[in-house]
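Missing here is one protein chain; the remaining ones are kept as they sit in the complex.
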Amino acid sequence: MATLIFFIPLTAAAEFSFRGDFGKGHSFTNYIWLLKQDGFLENLLITLQLGAIAGILNLLLMVPTAVITNIKFPKWRPVLDFICILPLIIPVVSLAVGAQVAMPEFLQNSQYELAFFFVIIALPFTYRTLDNALVSVELKTLVEASRNLGAGWFLTIVRVIFPSIRTGVIGAIFLSFALSLGEYTLTVLLHWTTFPTWTVIASQQNILGAIALSVFSLVGAVLLMIFISIFANKRNKRLNQQVEEEFA
Amino acid sequence: MNLDAQQSNRLSSKLELTDISRRFGAVVALDRFNLTVEPGELIALLGPSGCGKTTALRIIAGLESADSGKLEVNGIDYISKPANHRDMGMVFQSYSLFPNMTVQENIEYGLRVRKMEPAKRAKIVGEKLELVALGSKAKNFPHQLSGGQQQRVALARALAIEPTVLLLDEPLSALDAKVRTQIREEIRRIQLDLGITTIFVTHDQEEAMSIADRVGVMNQGNLEQIDKPIALYNKPTTPFVASFVGLANRIPAHVSEKGNVKVLGQKIPLSPFSSDIDGGKNVVALIRPESLHIVSSNETESTVGTVVFKSFLGPLTKLGVDIGEGLIVHLNELSKEVRKIEIGEKISIKIFAEEIMVESA
Partner (left out) sequence: MKTETVTSRSDVIARRSFFISRIPLPLLPFFLFVGFFLLWPIAVLVVRSFKGKKNEWTLANFDAALHGPYFHSFVSSIKLASTTALSGSIIGAFFAYVIYKYAGNRLTVILDSISAVFANSGGVPLAFMFIAAFGMQGLVTKTLKNLGIDIYAGHFSLFSFTGLVLVYTFFQVPIMILVFKPALHGLKKEWSDANSSLGGNSLTYWMRIGIPILTPAFLGAFLLLFASGFSAYATARAMTAGNVPLVPLVIGTLIDGNVISNEANLGSALAVGMIFIAVITMSGYLLAQKYASRWRTK
């Protein structure tokens, strides 16, 4: 009986995506249509670029900050926690207005201003991921041990810090990249065109193609997340096993 | 109406488990487990993790079902009774108390469920609080109490419903060492006062041996031996019990002929429980530290060794003696007798035992 109740949410979700597939089911031309539209490639490229920039910026900014705070300035953690929750509280719409009225002209004239804001939007997620990774690894103790054994700062960073937080870093980059790719609100309110906004406009001419794309992106995202979860779990298990074997 | 007599009748129940078996998938948790608990007895179920002791307890409580077997309380079949009709009090290892209720509300929970009226409830709660000496904490919440206090409240709550059997699942394992000793004595005291049949599950031997009437040693779903603590210690009936209860040195030995074992140059009779090993076999002898003693160097059939460590334990001192081939043997002697012995010294030791338990090598 439990399995029955259980299938309801599953079928609901499946049904919806199935209906979406209605467009795809008829023919693949819907997909191809989208690919053929003007602006597909150009918008896809600029979005990928923005996503990459945002991802790298995020990395450069957050990894040192998170690591250094964790090790050297633990008292600042609450401040960081608070600031990184702000983008979740402040509605993106408000941020958009703020961006419009506050950013200097030269910035507003370039599409790359989006990258900076993507970083801000991704902040809560990236920081949370990094912080979790750092906390679980008890970095401070490891670093102290390493320094105690005589390793200089450089060695410590390369051999102790990096490997420990690798999964966290990968997760963080990935999250921020994914977020940038799907970001619609801020982009549209600042009157820029990226892949998501372009698809909305283009699809208003061909609803089926748009649906096909949506379904595709959703299914793809789900598969990707499942893959990441499994990968992260496997890696954790493996790491734990290694640690156990070392200390058994 | 003699409430006390009634009460003690109800609380002192006889419990019988017959051939209880339970498996989880491919893992056999209990394999034809048999146990009889006499009225008013405190039985401890002792064993390593995974031996089935907690499963047995939960089956008694009704929180798990058995695949097969019989469970009777005072002759009444309980196997098909749902857990909430069994009137058994249970104390858990941790998270015993309901966090959203005060101590008082926790204790009266079982009574409220039985729709007892408030005045009567309050009286019983008061009694139980006094029993565990926590009267002043009635209005506190669990998170405001220490671990030991929480467990005492859990005990009060279990006793409030006047259960037929009291079940304790490693109640002290999550507590500090000192608190553990205090509370286990309190539990025993209360148990004796009320005469309530009790089953106490633990992996800590000292706990089991110090308060139980009888201790049942379990291993991999089987009850290896159930006996008074002293019998368990002195006359183990299986190798597992011999090495699990108390400390045992494991010394390579040889069964020269059936019924005798040659170990450390001495020939000693085999314990009757391991006599089914034929002559000519190599075995491992299990020897308690207190069966070994330091003797003078010209004693016959003694073994020479070097003292490699010395550990002061109060009245006794534990010595580790290296007798060659990487074998280090432990023995305990009275501290005042070995005061002058230094590490690195050569001494002679000998086994003083009437029979030896062995297991195959």
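First chain written, first letter: the chains are A and B, and each begins at residue 1.
Just so we're on the same page, a residue touches a chain if its C-beta (ideal position, glycine included) is under 8 Å from a C-beta of that chain, and two chains touch if they have at least 3 such contacts.
Note that this is a predicted model, so its numbers are computed, not measured.
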Which displayed chains the hidden chain touches across the whole complex: A, B
For the chain not shown, which residue from A:52, A:96 or A:151 touches it across the whole complex? A:96
Missing-chain contact, candidates A:45, A:86 or A:155, resolves to A:86
Which of A:49, A:65, A:111 or A:193 contacts the chain that the document leaves out: A:65
By the contact criterion defined above, which parts of chain B meet the unshown chain? Give residue numbers in ascending order. 61-63, 82-90, 92, 94-96, 98-101, 109-110, 113-114, 141-143, 147, 150, 157-158, 161, 167
Chain A residues touching the omitted chain (full complex): 2-3, 5-6, 9, 13, 16-17, 19-20, 22-23, 61-62, 64-65, 68-69, 72-73, 76, 78-83, 85-103, 108, 116-117, 119-120, 123, 179, 182-185, 188-189, 191, 196, 199-200, 203, 207-208, 210-211, 213-215, 217-218, 221-222, 225-226, 229-230, 233
